[in-house]
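Here the complex is missing one protein chain, while the rest keep their positions.
In order of appearance the chains are A and B, and numbering begins at 1 in each one.
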Amino acid sequence: MTTTPATRGRKIAYALLLTVVCLLVLVPFVWMISSSLKHDNQVFTVPTQWVPREFVWSNYADIWTRIPMLSYLRNSAFLAITISLLQVLTGSFAAYGFAKLRFPGRDWLFLAYLATIAVPWQAYMIPQYLIMEKLGLVNTHLSIILLQAFGAFGVFLMRQYYQSIPDELIEAARIDGLNEYRIWARIMLPLSRPAIASLGLLTFVTTWNDYMGPFIYFTSNELWTVQLGLRSFVGQFDAAYAMIMTGSVISVLPVVLVFLLGQRQFIQGIATSGLKG
Amino acid sequence: MVISTEPAVPAMRTRRPPAPATRARRRTLRSILTGWSFILPNFLGFALLTLVPMVFGLALSFMDWSPWTDEPEWVGLENFERMFRNSTFWIALGNTVYYAVGHIPLTMAVALGLALLLNRSLAGLGFFRTAFFLPYVTSLVAVAVVWNMLFNPTSGPINQFLLALGVDDPPGWTSSTAWAMPAVIVASVWRDMGYYMVLFLAGLQTIPTELYEAAKVDGANAWQRFWNITLPGLRPTTFFVLIMCTVASFKIFDLIVVMTDGGPGRATIVLSQLIYLQGIQEGRFGFASAISLVLFVLVAGFTVLQFQLQRRREAR
Partner (left out) sequence: MKRYPSALAAIATAAAVALAGCSSPATAPADPSGPVTLTVSAWNLESTPEFRALFDAFEAVHPNVTIQPVEILAEDYPEKVATMLAGGDTTDVLTMKNVTDYARYASRGQLLDLTDLVGELPTDKMAGLEPFDIGGKYAAVPYRQDFWLLYYNKKLFDAAGLPHPDQLTWAQYGELAKKLTSGTTADGQKVYGTYHHTWRSVVQAIAAAQTGGDQLGGDYGFMKSQYELALDLQRSGAALDYGTARTQQVNYRSMFETGQTAMLPMGTWYIASIKAAIASGKSSVDWGVAPMPQLAPGAGTTTFGSPTAFAVNEKAKNAEVAKEFVRFAAGEQGAKAIAAIGVVPAFRSDAVTAAFTALPSDELSKKAFTEDKKIVLEMPVSETTSDVDTILTEEHSLIMTGEKPVDDGLREAGDRVKNEVR
């Protein structure tokens, strides 16, 4: 292959464009990380200092004693993992029913699931809260777990993916004498790894980043999640700009890690669920 | 096809050969039982904690009720009359539409742009993909704090940059009524674009490369190729993204609450926030439910409209 100056120029232009766009997108992160390594009074300076004059690594050591960050992280992780597991399990189970089994009333039921996606949570937040209270679950982690684990979105996403799996595969399994539960466990689950990754990751992210749910349901401070802790920190120590950014960075890290681990599967899954079906 | 036109299709596709009546009935019973056994675990939680509260909320919009008054009282359309007289409702409605109209096209354009940038097979693109997706997984509280600091009218980097460019009087962003909503939209586009970018990327990969090769041979330039191959090829994706983005836009809540809390004045108050304020803070659950009903009708209406348009386009 020969490269003409024109194509080489185009390639350089492309790389440049990509880099510039990427920098623009990452500006808030750069700023966040840079601020987290400064002293409070150096966060706002004119002109903006993108590289701290002096790296204050101690922010990352101090935050653990300043607020119970570890306990917040533990609560958030517990909720996010439990909810993701439950959501994937019940969601894929129900999705199999919706995608691969035929029975009267199925389509109406699915329509009901779909319609709820369009309703804002604020609309039924209060009746929901009252039910939770009757069950005696307010101010327990279980309330948020129950609230998030049976979402319609999970069923929808898994069903979309299952629709992309050919019916013939299942028919063949049926002829081989497998019952529906085994088909789900032996064939569908292994085949839907990308969808499981997407749903799991999306649920994890949503739960991790949820603010209103925990705000309304958790009263005791030992139940608090990272988001509640962070917001409370911002409210109480407004001038601790650097420390606020340190907290923000720490709150984002676990999610980024989870994303990096599951990224390939995730994108594949999200793509298939969103487009076929 | 996606979403709600879907359910009707497979039912028609799968007409079975006729069978003796009793056997069919037994089979139906069994299929109902099996079907439900799959759906039940999820449905129990879903029905108790989503469906029932939703229906209850719907009924509440015709009632006057607070949890501390004992009996809900049927008031017919009174809540709606009050709502239409309430100036904050109209402002919130206007702001919600403003947000949606700004957020939907911008997010879709940026997401598509990013997807086009990344739609090549080159080493190292995985890094960029991750970078563009990062904002979506970032916590909202952090997003709000960072953007508020970036938008700081006096010492924030954005206005410093504008000043350096020679803009004498940069906007007050979240502290000005005119610029607060644009500021929120910018932050929300930044946050959401990664998610839709992934969808577009997947869509792009379904378009056969031979089409592009052929167009090149025919002498089509990049713009023509984009217009005549990429866009039509992406139509199902675009439609799906449009629906998801619309639903999410109309429901916007968290970002506004943590970024501007509806202010200054009522410049960024949106419907879901008004529902929250009236319901939780003022304890007017009937009134709040009436607003939710309007919001639901709005979202559902838009979605149905988009489906109709899509169907007409397909029929053409």
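In this text, a residue touches a chain if its C-beta (ideal position, glycine included) is under 8 Å from a C-beta of that chain, and two chains touch if they have at least 3 such contacts.
None of these values were measured; they are calculated from a predicted model.
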{"item": "Among shown chains, those touching the left-out chain", "value": "A, B"}
{"item": "Omitted-chain contact residue, chosen from A:Met32, A:Ile196, A:Ile216 or A:Ile267", "value": "A:Ile216"}
{"item": "Touch criterion as defined above, residue of B:Thr22, B:Ser87 or B:Thr209 at the omitted chain", "value": "B:Ser87"}
{"item": "Identified contact with the non-displayed chain, of A:Thr82, A:Ser164, A:Ser232 or A:Gln265", "value": "A:Ser232"}
{"item": "Residue of B:Pro41, B:Gly94, B:Gly126 or B:Pro153 in touch with the missing chain, whole complex considered", "value": "B:Pro153"}
{"item": "Where the unshown chain meets subunit B, residue by residue", "value": "66-69, 85-88, 148-149, 151-154, 172-177, 260, 263-267, 277, 280-283"}
{"item": "Missing-chain contacts mapped onto subunit A", "value": "41, 65, 67-68, 71, 126, 129-130, 132-133, 138-139, 215-216, 219-222, 231-232, 234-239"}
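By our rule, only the chains that are shown with their structure count from here on.
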{"item": "CA centroid of subunit A to CA centroid of subunit B, Å", "value": "16"}
{"item": "Partner subunit B, residues of subunit A touching it in the complex", "value": "17-18, 21-22, 25-29, 31-32, 35, 43-48, 89-91, 93-94, 96-98, 101-128, 130-132, 146-147, 149-152, 154-155, 160, 163, 180, 184, 205, 208-209, 211-212, 216, 226-227, 230-231, 234, 241, 244-245, 248-249, 251-252, 255-256, 259-260, 263, 267, 270-272, 274-275, 277"}
{"item": "Touch list for subunit B against partner subunit A, complex", "value": "1-4, 6-8, 10-11, 14, 28, 31-32, 34-39, 41-46, 48-54, 56-57, 60, 67, 114, 117, 126, 128-143, 145-147, 149-150, 152, 155-157, 160, 164, 190, 198-199, 201-203, 205-206, 236-237, 240, 247, 250-251, 253-254, 257-258, 271-273, 275-276, 279-280, 285, 288-289, 292-293, 295-296, 299-300, 303"}
